[in-house]
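What follows is a single structure, written as structure tokens, with notes after it.
Right, chain A next:
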Amino acid sequence: MRGRLKNKIRYGAVLALAAALLPLAPACAASVSVAVAANFTAPARELAADFQHATGDTLQLSFGSSGQFAAQITQGAPFEVFLSADAARPEKLAKMGLGAPGSVFTYATGKLVLWSAVPGLVDDQGKVLRAGKFAHIAIANPQAAPYGAAAIETMRKLGVYAALAPKFVTGESINQTYQFVATGNAELGFVALSQVIKTHKGSAWRVPQSLYTPIAQDAVLLKPGENDPAARAFMAYLKSPAALAVIRAYGYATTH
Partner candidate 1 sequence: MWPAIKLSLELATVTTLLLLLLGVPLAWMLARCHGWWGETLAALVALPMVLPPTVIGFYMLILLGPHGPLGPLLARLGLHTLAFSFTGLVIGSVVYSLPFMVQPVRHAFRALGPGPWEAALTLRAGPLDAFWSVALPLAQGGILTGAIMCFAHTLGEFGVVLMLGGDIPGRTEVLSIVIFNAVDNLQWAEAGRLAAGMAGFSFLAVLAMFLVEKRVSRLRA
Partner candidate 2 sequence: MSGIEARFAGRLGGFMLDAAFSLPGTGITGLFGPSGCGKTSLLRCLAGLTRLPDGFLRVNDEIWQDGDIFLAPQHRRIGYVFQDSRLFAHLTVRRNLQFGLRRAVARGIGEAEVVGLLGLEPLLQRYPARLSGGERQRVAIGRALLAQPRLLLLDEPLAALDRAAANQILPKLREISQLFAVPVLHVSHDIVEIERIADGLVLMRQDGRVAACGQLAGMLTDLSLPFARQRDAAVVLEMTAGAHDAAYGLTSYSAGGVTLTLPGQPGAPGAAVRLRIRASDVSLARQRPDASSILNILPARIVEAETAAGPHVNLVLGIGGAASPIRLLSAITRKSWDALGLSVGEVVYAQIKAVALAESR
């Protein structure tokens, strides 16, 4: 408790300093600090620009691993909104009393794709998995990233898991998994559709939704943002048609 208070004081001091250094910032506009799962980086930037344009409030975006963010939030990190890559962590934080009750909702549903930087390697049926003619297949750490769990689920359903397990290379995040494949070190891998939707490089197979549990990415309004109108506004904005259009354009499904 005292540690958290100390952190708040420290944060306050930092803010005061920032305020002193930025006398030109509009006095009325608020700033919301948002922790964003790495896989949502590109759409989050676009959403932030749009939100700021619409409301005048600015977003301070931090990108990183959902697991690390969750650990930091339990230690008093002063984020106001957390856009997680999964549903489990926001729920856990809310239960711990670190999030506003009832604020958790699914802002995007991730789509899994089997992708290779080599054109023609991945066919549009995913038969490449059965042939198994490759040295490494990259997945995200299934404990840390839902995309990793979804990849495992898919391979189990296809009955290729046991055969492919020795070829797994695991990225700590879905971004690193993408890196392994993009640099050619792993010939192919399960990544997020959002990562490859804007490139026309290589070959991909969009894994049918029937093969894996939907990857719900949930948002939660955290305690420090509970009484901040700007933070609440951003939570509401995420459900707006304008926001949903952006999110869909990046290869996510939406439920609202």
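Rule of thumb we're sticking to: a residue touches a chain if its C-beta (ideal position, glycine included) is under 8 Å from a C-beta of that chain, and two chains touch if they have at least 3 such contacts; residues count from 1.
Basis for inclusion: all candidates are chains of the complex that A comes from, given by their letters.
This structure is a prediction, so every number in the text was calculated from the model and none was measured.
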Chain touching chain A (counting every copy) in this complex, out of 1 or 2: 1
Residues of chain A touching candidate 1 in the complex: 65, 67-68, 70-71, 74, 92, 134-136, 138, 141, 143-144, 168-172, 176, 179-180, 183-187
